[in-house]
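Down below is the structure, laid out as structure tokens.
A single protein chain has been removed from this complex, and every other one stays in its place.
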Amino acid sequence: VAPRPITFLSDYGDRDEFAGVCRAVIASIEPDARVIDLTHGIARHSVRQGAVVLANAIPFTPPGIHLAVVDPGVGSERRAVAVLAAEQDRIFVGPDNGLLSLALVALGGAKEAVDLTGSPFRLESVTHTFHGRDLFAPVAARLAGKGKLRDAGEEIDPGSLTAIELPEPRIYPDRAVAHVVYIDGFGNAALNVPPDAFADGRLTIGAEVHVEATQRKIEARYVRTFADVGAGEALLYEDSSGSLALGVNRGSAAGELGLEADDEVVLSPGA
Amino acid sequence: VAPRPITFLSDYGDRDEFAGVCRAVIASIEPDARVIDLTHGIARHSVRQGAVVLANAIPFTPPGIHLAVVDPGVGSERRAVAVLAAEQDRIFVGPDNGLLSLALVALGGAKEAVDLTGSPFRLESVTHTFHGRDLFAPVAARLAGKGKLRDAGEEIDPGSLTAIELPEPRIYPDRAVAHVVYIDGFGNAALNVPPDAFADGRLTIGAEVHVEATQRKIEARYVRTFADVGAGEALLYEDSSGSLALGVNRGSAAGELGLEADDEVVLSPGA
Partner (left out) sequence: VAPRPITFLSDYGDRDEFAGVCRAVIASIEPDARVIDLTHGIARHSVRQGAVVLANAIPFTPPGIHLAVVDPGVGSERRAVAVLAAEQDRIFVGPDNGLLSLALVALGGAKEAVDLTGSPFRLESVTHTFHGRDLFAPVAARLAGKGKLRDAGEEIDPGSLTAIELPEPRIYPDRAVAHVVYIDGFGNAALNVPPDAFADGRLTIGAEVHVEATQRKIEARYVRTFADVGAGEALLYEDSSGSLALGVNRGSAAGELGLEADDEVVLSPGA
């Protein structure tokens, strides 16, 4: 049987060899396993951005092994885990710091989980600073091949896995108080409200929306796509994950509004 | 039969998961298709740089499916297309904004083309902002497998495809007025004149060339390679695509001369 595909997401960046060495470890153990790099550009140590990006990407990936490493606590007491989701026979491998939690929620939760400390699948010597190479990648490779989840580590209660907390948006009749979930490489800011959060008729295509960020207020137009507003103009749109996002056509919304992750943004449509 | 290889070029960058999610979509549809990432570092929205880089790369790629996405007009009226080149059985998939045109010209033009709007190969739900994931990647995957071009969309006149316009260099007896086609990551500026544009004997290896850019004038030497001039010195050389390029050994020509894409550069050899 062919090995299962492995998707790989991290904050390792592309300047260093960290992601490449993990790919090499996988190829050493399971030469035919296909590695699909989702991104290694998660902001350093941003567990939350990693969790959101992973959860948004999963529906577009083939079921298999999902390796994810954003791990500010590497070498500390945080657990390393492999988790079988309740649906779709997907196994997630990574630190137990919330990184995997949003993807798991979207798949009906965790069905089985093991603690990878002392995993027989790990490399012989495990350093304190590079669990991607020494622990997570080899476990992912073995699980992509013939390795069984129960053999990867010690069984733990799936209910004990760390969940991530996202700020809650507040919806009022005339406005929504949203938050910046993360900012992409183009400076678009993903918000934590879907377009249908607003009462009927308040947010229709073409509507003006008053946007109040921490540092600046602007007027944006709710449109389908970037080309629907002029160059340099702000738009509010349903992004590819189904949430509202704030952008500037051929510009950077984050740059212009001074936005950062977690910032509160007040949206008042038709004001 | 094994699926055909898919080359992939875009301006998605490496910070975000956009290219990775497209790779995941391809792997979901055609697990054995090999994806060859050419680059995702095309300057954002620079259709022309994308077109030039794609055309230069194609001779070095295996015939197959060539997925290219630099798409400032995503979600607008611009067409999405798949195009069979007249030669070498290569199929290009991307927006109809000129991005594919230079590669097609080099392959004898377009033989057949289809409009992908409403393609049966697309994902079930197509967003307005991420056609790479929802439309182009799945079409490329299907065409790499058993999918036929005529089944990918509605036939259109290959003559109706958008062509890209490049500035024309002007050659005089004593000088050439060239343009910066694009600037690579090292700051080298590719120009739109080949070395043999000059009358015989005017541009021979070792010749001094007076270079007049918009903001500065310098003397460069026409040499074979970077190591032929001292560190920090300017050189003019035949780049790997066969055009003249302006560089600085262990430095950045674009930085030192304040060059940007499209800038006029006057070259006077032996002056």
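Letters A and B name the chains as they come in the text, with residue numbers starting at 1 for each one.
One rule holds for everything that comes next: a residue touches a chain if its C-beta (ideal position, glycine included) is under 8 Å from a C-beta of that chain, and two chains touch if they have at least 3 such contacts.
These numbers were taken from a predicted model, which means no experiment stands behind them.
Engineer: Against the chain that's been left off, what residues of subunit B make contact? List them.
Structural biologist: Touch set of subunit B with respect to the missing chain: 5, 7, 9, 14, 34, 36-41, 53, 56-57, 60-62, 184-186, 224-228, 237-240, 250.
Engineer: Spell out the interface residues on subunit A facing the chain that's missing from view.
Structural biologist: 13-17, 19-21, 23-25, 27-28, 31, 44-45, 72-76, 127-130, 133-134
The rule is short, and it goes like this: only the chains that are shown with their structure count from here on.
Engineer: Distance-wise, how many Å sit between the C-alpha centres of subunit A and subunit B, to the nearest whole number?
Structural biologist: The answer is 31 Å.
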